[in-house]
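Of the protein chains in this complex, all but one are displayed in their positions.
Order of writing sets the chain letters: A and B. Residues in each chain are counted from 1.
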Amino acid sequence: MSAGQTPRGPLRIRSLFDLPREELFISGHGLCAGCTAGTIMRMLVKVAGKDTIIVNATGCVEVSTTRYPYSNWLVPWFHSAFENAGASAGGVARAIEVLQRKGALPKDRKIRVIAVGGDGGTVDIGLQSLSGMLERRDPVMYVLYDNEAYMNTGIQRSGATPYHAWTTTTPAGKVWRGEWRTKKDIAMIVAAHKIPYVATANPAYPQDMVNKFARGLEVLDEGPSFIHVIMACTTGWRFDPALGITISRLATETGVFPLYEIDHGKFRVTFPVAKRKPVIEYLKLQGRFAHLTPAEIEEIQRLVDERVAEINRLAGKEVIGPVAK
Amino acid sequence: MEAQQAAVKRPIPLSTNYAVAYAVKDLDVDVVAAYPITPQTTVVEKISEFVANGELDAEFIHVESEHSAMSATIAAALTGARAFTATASQGLALMHEMLYIAAGLRAPIVMSVAMRALSAPISIWNDQSDLFGSRDSGWVIYFAHTAQEAYDTLIQAYRLTEDPDVLLPVMVAYDGYVMSHTTEPVVTEGRSEVLKFAPKRPYPYRLNPDKPVTIGAIVPPEYLYEIKYQNVKAMEGALAKAEEVDREFGKQFSRSYGVMECYMCEGAESLIVANASYAATLKSILPEAWRQGLRVGLLRLRLYRPFPVKHFVEHASDAKGVLVVDRSISYGAPYQGPLANEIAGLKVREGLGFNLTSVVAGIGQRTMEDEDFMALVRLAWESRTRRFPETMFYGVRE
Partner (left out) sequence: MAVQRLPSWREMPIGGVIVNPGNSLEYKTGDWKVLMPVIDQEKCTRCRICWYVCPDSAIKELDKPYTTKKGRAYKISYEVDYDFCKGCGMCAQECPVKAIDMVPVEVV
């Protein structure tokens, strides 16, 4: 039994000490100092274990971890292009199915396929390929690490860039005040495909995130799963490299990034927040919001309030509370 | 016993599209990525019937675009499956980046292309602009001129692509509508014979947890050149391999084609270079041409990439005139037909003495009657002594 496997299937944890010590995503990669993607990927492969194939879209993770001749992935890993992680992962998964059926691969071996993509490669250019994979019910867990811009190419806006965020293609000046459109709700778009499991996750909440990875892998016998992970980016969000986890935590504590799951259609907030921190606590640590006026911060607070209200409606009760005075 | 074998060899009526589908079935392809586009669609429709009836055990992936079709095909092949897809025109164009990726990653895959004009304006009819836009992608490219040849070449293609010294993706192209949708007699060989000829040899570094590899790394300048050069060498070596595969095919199935066919070349003073359906039609025209004293032979282009240089030189060295028929336009190029440009270069490099005449014909499946083909033959004959420096656009209304 490989690391990450339990007799019942993928790993579930109650404490950090339930995580195996073995690293399948090792040192020596080129991710920025303080890049929370490193934390996320480490945990993802720990949970998935050795019998995993990673299909990675072009982006920060792909480029930083596989600069020829070096690679830090101790599991099979494949990248072909930017917009096709969904289709490629589907191809790998279907190939395994038929090879097992025809006896070219052992039938009893559970080899799981995980597609990994950034927000650019998932909500924009990769949306079609993802949608096709979901609609076809290809047995793939898709993990979106969302740093809210095309970071690999130097911080350009994507469909996932939040309102008023500075990026190099939505700078803040006299006419523009950063991005003027709101973030594409990719998790809900995915949920509309009615797949067995969709969740949002946050590396600042290890048990929640790891258990969601595990659940996402568990349902692959029935269909695809999708985990939307917030990935705080020191270089693009402009904060001290030490603050990646702290800022990620604030995203959930302020209601900007609520943690929920939709398991076979049942909506549940997995980390209720009784009293929300005001969104300024989250914004003030990030250089990409440094240009905001108090009125603009209030605009953002209102947007968060609306979003929280929506979440509470879906939950059927107030699971994310009001802003603490 | 012989009567039984003769019975097995009885041909059935198939369109070229169906012939391709039957080849896919007999090859026991594992993964088929399918997206409809005229005039290839009946290939994947027929394959889906085989799968639906249990005649072929394959994962039939109903992708949502041709880009995804090629993505899934590459991914499946690199996982160790025998994978196939089919396309044409806009689909071939849409998957353009993935073609280079397939070759760059050395994916052992085969794709059939029912050649169709590229937009704009949109045309569903046959010419070869789609294929010639992809000629530098690093794929091995065959042209088939009959449904039987398409079936046979599909089989040869898998043996070639899975050869550990080749590992280049292979395109088998034929004319859309004119061939894809017309019926010809085809002998199908059945799965056990076909698998005897082309047993499965999966990609050597397949994605498997027992031996983790990293495929698709970003390669800095210190290394990229050599990796691309590997493709140069593989493509060079593919010519001899293609000839060997065709020879072996001939031994097992009593049909072989060579890499370049010289039809009625002996004693010919001029040659026409053509491929696919035009080559097939010219074969029926030439006997009458010779009766009229026009000693023009046909150089049928079968293997296009890698280009069979030695064969061309051998056949064309004594020709006084060579007329190259292009079914696509290379706007603004020295000759405005892509094949003509390549052959012009060859002529100079090898010091061949013929007059080269470049003709573009049949754009968007503009009808060519027998007398039009005869006109091309006459032009080839005239080329012995007359030089036509510019590309001629045969049949266009000025």
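One rule holds in what follows: a contact is a pair of C-beta atoms (placed from the backbone, for glycine too) under 8 Å apart; a residue touches a chain by one contact, two chains touch by 3 or more.
Keep in mind that this is a model prediction, so the values were computed, not measured.
Student: Indicate each shown chain that the hidden chain touches within the full complex.
Tutor: Within the full complex, the chain not displayed touches A, B.
Student: Among the options A:130, A:149, A:243 or A:311, which residue touches the chain absent from this view?
Tutor: The single option touching the absent chain is A:243.
Student: Among A:71, A:84, A:167 or A:286, exactly one should touch the missing chain; which is it?
Tutor: Here the residue in touch with the unshown chain is A:71.
Student: Which positions on subunit B touch the chain that was left off?
Tutor: Considering the whole complex, subunit B reaches the absent chain at 104-106, 167, 205, 212-217, 219, 222-224, 226-227, 229-230, 233-234.
Student: Given the full complex, what residues of subunit A touch the hidden partner chain?
Tutor: 16-17, 19, 21, 23, 25-39, 42-43, 65-66, 68-74, 77, 203, 206, 234, 240-246
Quick note on the criterion: only the chains that are shown with their structure count from here on.
Student: With chain centres taken as the means of their Cα atoms, state the distance from subunit A to subunit B in Å.
Tutor: 43
Student: Would you mind writing out the residues of subunit A in touch with subunit B in their complex?
Tutor: By the definition above, subunit A touches subunit B via 2, 50-53, 55-56, 62-63, 66-69, 71, 73-81, 83-84, 86-92, 94-99, 101-102, 104-105, 111, 128-129, 131-132, 135-136, 138.
Student: Inside the complex, what are the residues of subunit B that reach subunit A?
Tutor: Interface residues on subunit B, with respect to subunit A: 30-31, 33, 57-59, 61-65, 67-69, 71-81, 83, 97-98, 101, 105, 200, 202, 207-209, 211-220, 223.
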